[in-house]
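One protein chain omitted, others in place.
Right after this comes chain A.
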Amino acid sequence: MNHSTLKRFAIGLLAWVIAFIIFFPIFWMVLTGFKTEVDAVSDPSLIFTPTLDSYAEVQQRADYFKFAWNSVIVSFGSTILALLIAIPSAYSMAFMPTKRTKGTLLWMLSTKMLPPVGVLVPIYLLFRDTGLLDTRTGLVIVYTLMNLPIVVWMLYTFFKDLPRDILEAGRMDGASTLQEVLYLLMPLTLPGIASTGLLSVILSWNEAFWSLNLTTSQAAPLTAYIASFSSPEGLFWAKLSAASTMAIAPILVFGWLTQKQMVRGLTFGAVK
C-alpha cells in the first residue's frame, strides 16, 4: 500500500469514526424508543425485545399531527418571511456597500449573542398586549427575527461571491433592480439561497425556548410536544425517545431529500 492510499484510508476511517460519533446518540434514541421503560434504564444493551408500546402511549397522550403541523407552518413560514426580508438586504449590502455595511452586519450578528431569556418578559408582555400569545403568527415573527441575522450573513457571503460584471451586464441591457434580483441574482445563487433556507428551517424546527414560553396548546410545535414527556419522577426515557424520534423524523427525511442542495450550497463559491 503506497503512502497516498494509506493517507486516504486513514482519512476515510477518521471520517467514519466522526460520523459514527455524531450519529450514535440519534441511533441510540431510535433504539430506546422501541424498548420498554425498564429496558431503557437497565444496562445498555443492543439485544432486547422490541415493542411499540411507547409509541402507542405517546400518541394516546398527545395529538402528534397537531404539533407536527404547527412545526411545519412556523418553520417554513418564518423561513419564507426571513428570505423575503434578507434577499434585498443582502443584495444591497453585497453590491452597494456603504461605509457602515460591515458595522451593520456585525451589529446584526451581535443580537444573537444576547441570551433569549434576557428579553423574555418584554416579548411576553408585547405578545400579551397584541394577542399573539399561543398563535402561529407570533412564533413565525419571533423565529423570523431570530434567524434573520444568520440568513442575511449567509446570503451576503453567497452574493459577494457572484461576479459583479454579470449584474452590470444585465443593467446594461436595461434590467431594473427587481429584474436584476429576480432573473440574475436569484437563479445564479439558488444553491446558496436553498441551503440558507434549509438551515433556517432546521433552526426553527429545533427551537425550544420561545416555543415553550410563548405557546400553550393551540400553536405549540413539536419541541413543546417532546418537552411534555420529560419527567423528574418515574421512568420516561422510552417514551421521550419515541416522541423525539417522531419529532425529528420529518426534518430528517426533509434533510435527506435535500442534502444535495445543502452540500452544493454550503460549498458554493468555495473553489473559484
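The rule is simple: a residue touches a chain if its C-beta (ideal position, glycine included) is under 8 Å from a C-beta of that chain, and two chains touch if they have at least 3 such contacts; residues count from 1.
Everything below uses one rule, namely that contacts and distances are computed from a predicted model.
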Hidden subunit of the complex - UniProt protein name among "Sugar ABC transporter substrate-binding protein", "Peptidase C69", "Adenylyl-sulfate kinase" or "Carbon-monoxide dehydrogenase small subunit": "Sugar ABC transporter substrate-binding protein"
Residue among A:53, A:134 or A:161 touching the omitted chain: A:134
Residue numbers in chain A that touch the chain omitted from display: 37-38, 41-42, 60-62, 120-121, 124-125, 128, 133-134, 212-213, 216-218, 220, 224, 227-236
